[in-house]
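The other protein chains are all here in position, but one chain of the complex has been omitted.
Chain nomenclature is as follows: A and B, assigned in order of appearance, with residue numbering initiated at 1 for each chain independently.
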Amino acid sequence: MKRTLGVCYYPEHWPMDQWAQDARDMVAAGLSWVRIGEFAWSRLEPSEGDFQFEWLDQAIETLGGAGLKIILGTPTATPPKWVLEKHPDMLAVDEQGQPRKFGSRRHYCFSHEGYKSESRRITRILAKRYGKNPHIAAWQTDNEYGCHDTTRSYSNAARVAFQDWLAQRYQSIDAMNRAWGNVFWSMEYDTFDQVDLPNLTVTEPNHPHMLAFRRFSSDQVVVFNRIQVDEIRAHSDAPIIHNYMGRVTDFDHYAVGADLDIASWDSYPIGFLSDRLEASDEHKARYLRQGDPDMQAFHHDLYRAVGKGRWWIMEQQPGPVNWAPYNPAPLNGMARLWAWEAFAHGAETVCYFRWRQAPFAQEQMHAGLKRPDGVDAPAMAECKQVADEIAQLSDVGTVSADVALIFDYHSCWAWESQPQGADFDMFRLALASYRALRRAGLSVDIISPNHAIDGYKLVLAPGLMHINDNLHQRLAEFDGLALLGPRTGLKTDELSIPIPMGPNVPMLDATVSLLESIPPNSAIALDGGGQFLHWFEHLEGQGEVVRKTRDGKPAIMRAGGLHYMAGWPDDDTYLDIVKTLCSAVEIETLNLPDGLRVRDTPSHRFYINYAPEPCEFDGVRINAADVVWVERV
Amino acid sequence: MKRTLGVCYYPEHWPMDQWAQDARDMVAAGLSWVRIGEFAWSRLEPSEGDFQFEWLDQAIETLGGAGLKIILGTPTATPPKWVLEKHPDMLAVDEQGQPRKFGSRRHYCFSHEGYKSESRRITRILAKRYGKNPHIAAWQTDNEYGCHDTTRSYSNAARVAFQDWLAQRYQSIDAMNRAWGNVFWSMEYDTFDQVDLPNLTVTEPNHPHMLAFRRFSSDQVVVFNRIQVDEIRAHSDAPIIHNYMGRVTDFDHYAVGADLDIASWDSYPIGFLSDRLEASDEHKARYLRQGDPDMQAFHHDLYRAVGKGRWWIMEQQPGPVNWAPYNPAPLNGMARLWAWEAFAHGAETVCYFRWRQAPFAQEQMHAGLKRPDGVDAPAMAECKQVADEIAQLSDVGTVSADVALIFDYHSCWAWESQPQGADFDMFRLALASYRALRRAGLSVDIISPNHAIDGYKLVLAPGLMHINDNLHQRLAEFDGLALLGPRTGLKTDELSIPIPMGPNVPMLDATVSLLESIPPNSAIALDGGGQFLHWFEHLEGQGEVVRKTRDGKPAIMRAGGLHYMAGWPDDDTYLDIVKTLCSAVEIETLNLPDGLRVRDTPSHRFYINYAPEPCEFDGVRINAADVVWVERV
Partner (left out) sequence: MKRTLGVCYYPEHWPMDQWAQDARDMVAAGLSWVRIGEFAWSRLEPSEGDFQFEWLDQAIETLGGAGLKIILGTPTATPPKWVLEKHPDMLAVDEQGQPRKFGSRRHYCFSHEGYKSESRRITRILAKRYGKNPHIAAWQTDNEYGCHDTTRSYSNAARVAFQDWLAQRYQSIDAMNRAWGNVFWSMEYDTFDQVDLPNLTVTEPNHPHMLAFRRFSSDQVVVFNRIQVDEIRAHSDAPIIHNYMGRVTDFDHYAVGADLDIASWDSYPIGFLSDRLEASDEHKARYLRQGDPDMQAFHHDLYRAVGKGRWWIMEQQPGPVNWAPYNPAPLNGMARLWAWEAFAHGAETVCYFRWRQAPFAQEQMHAGLKRPDGVDAPAMAECKQVADEIAQLSDVGTVSADVALIFDYHSCWAWESQPQGADFDMFRLALASYRALRRAGLSVDIISPNHAIDGYKLVLAPGLMHINDNLHQRLAEFDGLALLGPRTGLKTDELSIPIPMGPNVPMLDATVSLLESIPPNSAIALDGGGQFLHWFEHLEGQGEVVRKTRDGKPAIMRAGGLHYMAGWPDDDTYLDIVKTLCSAVEIETLNLPDGLRVRDTPSHRFYINYAPEPCEFDGVRINAADVVWVERV
């Protein structure tokens, strides 16, 4: 399959007489796809039942007629004012109990039945009208579920729905009381109707109460999305996509993805570096105009799993954005590098966001391929270069990775519900694990805990607080190496401590007798160098100790191929551990210069240089912000 | 005109039999003015209609009889409890939706019609009773509008008034939707009644929505003040004054000032250093007991413009205050220095706050000229020295400055509505610009964007996001040098991007093609030294590049006398840029020792030493915390 490029476009923002020229320019720029419609509800239905489809018909005809394939978005992320007036209680409520008002976007509670009906209705009408339109080649449901902290709502609608969800899950209130240990502080309930949402309590709520609310809230997203999928499928054969965000872990993307045909995500490397990455000031300064070297690839590999192999970038940052604490411009070359890195990781399509920078409203400072005045922005030339390169390069394909990293949303919620330490977060641990693998030059699969692991030579499962029976069985049968821990297999599915105590992993005779969270200046030194940060578990048992702390405690224990790591290594230590494991199973690792990353495809090796200076490796010179590929021998 | 001193006094706080002695002591200290009455409503009208004016009659008689001129304040900043009980919804509501309760001061919403009536009523009654009283030589309206973040209220009264204001401004809802770009996220409205206040939205509200609310809120202050002015003018010929605060930019002081005769402000140099200045710890330690060397002068020059030439200090810090994070005592000499610096900048009168430190309530730790026990506080001797010096020095007058700095409140609100970067604020930029001019030894006028600029040799207009037609025209005709930018002329009046894109300034062939906000450790190095912090604009066009970044991009472009600066220089770079410009128009600049400042009057040059050590300059030795003046040749 040929990789393709696309762009996001808002015909409703521009004069109708400009559409045709825009369409021609898109095609000339090498773009194949255009996404439209996802915020246009107030123009499609300005008041209830008053449908204004002519302009959209025309836009589709103009864009499609020019040769572009269209992704049509459902407009449910931005219900117009009249929907709010019809359903005044549909607003989500924040953790402090305040309704989150109209005036921006995503102003709805996933649990509100009235709004779910509106969402179903507008989706059905769009699907009916455009489901067979030959230009509509894909659908997008809503927009960026979870963005702006919108997964969880503390509304009355959510409370009632949560009570129903609990009743479904536990069937009897006694079962729930026992599962949660509600006897602890006389927190026992007589009926499900008594259970409130876990906000504004005097001190922290019961951890399984928090976890259940996170699971419920995730399920509400799945249900909301499925309603749209069902409506679209009834009228269209085009693939259905959602555009996920970076570092949003509030809902189970695997579960939403199960209902969709393709996963996509919105990749803003520079915004994410500034806004949602824990790193030193030096690291952030070094990668200020490139983004973190592993953040994008992590999400590429994650969403490849969410999409069951099929994934896109639906929005690719082309220049400065408007929403991060600092919004610098990318280095020349980055708009191309990001696209090629995505293709190397298997992306089918990369859509830049957006065609032309809007001169008005909240995102007026968000760059596009064109400036507000229509002049090409710097990214346009890079976009065209990518288009040319795609045309010349045969399909890059997707490599069979030797290494897998298990990432689990339920564990993210378990960590949030029971952090046990400051500066502590499941995503950070997963990204640190991924970074170690990438710095070793490895191509990685990220997989769900329900995914098969046979065929991999090395599997990492850090921080997977509960290991389900499937995975337990697979680990027992696994003939590669596994590196589990820290904090893996230490909890039941209901976030209590199992008896016998964990780590509940196959074969290994080991018990975590004591757990410690530790401040940054109090790392645990390892024998022979390196250190654990943040976290340390005291392991007892007969497992073979393959690495120790400086004062003789087990740092890594093993039984056969299964290794359990008792702490959170710093970056260099983690790299060293990964390399040692790889050499044991004959996975080749690399000594990459700082900022250089490598990704293999079946046919090529891609050298991706995130550093602000050129480097040389394997006889290949790679400029700053450049990507170079060579055929694999 | 002779400069004069005054003091703030609260007869209602002290036994009646002490008033006469206090009045005599004031006169003996060299004071000419005494401000009274501005918090005394509960004593003037303890319950509705129950007026108790005898004590105030007596106080006026006693103070006036001793030879003092009286400024009488309207007491509307502190409505008594019964007013609240009559109008329970008159409280302002904070951004989180909580009413801001009775129990301190400024507990009212500017939009509440009921409270506006009460304010009109009590003002009318006072004006009638005292309007012709020979001792009442000036009036003060309310007290410190905007203090404690009170300009903006999210009350129901404000919501309704905002809707009316919008209807007045835009006339049609379609016009407003278009002006704001509400199509962007289906934020379009059908009627003005649907528009809510821009708080508690899911993510940021539309920027012009925020800007409109700021403009509206400012207008409410203007209207509130004008009501009092109209009532007073009907009965009195005495000048009307308001006492503004430091670094309050929430309302348009020029607009309030247009209705008043004299501007005044409340100058707390040490409190402001600790509480509202971004500076390094070293800077704050060096000026701990003096205040920032430019903060006071900035406000002096700003309020001279607000007062159309006539301005006072209504409250001058005399010793430690109670409200800043740290409250040290001034160095000996500062209470005199601050007064003389004000006179040098044209102040007619400087009133110390307060006569005697109150032993009770919120400000009991706020020093006065006298201690609570009646003993002279350290500032008293300095006050007397100033009085003696005034008597000996002929009128200092106000100099005609060669340099003007344009300061615009609407731009402050535009920056707040669309910051585009952390640690970023219009006031900071304006003060940084002013500091560069002051460090160069210049006497400066601060002017509104509606003020004429001909006659100046150099005009600075940093951060003026929108340039109105008047100013545009004046710049086109200007024959001096102008230094615009960064962020000047880049927006329409409705905070969108103009097409053609800015900077929308006369003559200059330049376009800002790209904008960057950058973190502190990632400054943009300039060719030949110096750097830009915070912000950088990529300039394209044929304008002459007179300064470049180290990598060759334009840093300053010019066309004729008009210069556009693409970034925010650090302090030393800014000084260097200013000196270069000055030398081109033959404005003499000075190389002042650290902490020394200079201000010229028609007859004298004042040397003002904010440093904690003595210095020598121009053959003049100036001690720490001292001010020395010499006749100009």
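Keep in mind that, in the parts below, a contact is a pair of C-beta atoms (placed from the backbone, for glycine too) under 8 Å apart; a residue touches a chain by one contact, two chains touch by 3 or more.
Please read these numbers as outputs of a predicted model, since none were measured by experiment.
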Sole residue of A:400, A:513 or A:583 that reaches the chain not shown, by the stated touch rule: A:513
Of B:284, B:308, B:428 or B:538, the residue in touch with the unshown chain: B:284
Listed residues A:28, A:160, A:200 or A:630, member touching the removed chain: A:200
Residue among B:15, B:103 or B:552 that touches the chain left out of view: B:103
Sites on chain A contacted by the missing partner chain, in the whole complex: 96-97, 180-190, 194, 196, 198-209, 418, 420-422, 496-501, 513-519, 521-522, 538
Footprint left on chain B by the chain that the document does not show: 12-13, 39-43, 46-47, 75, 78-82, 85, 92, 94, 96, 98-107, 147-148, 150, 274, 281-282, 284-285, 288, 319-320, 322, 325-329, 357-365, 367, 371-373, 375, 377-378
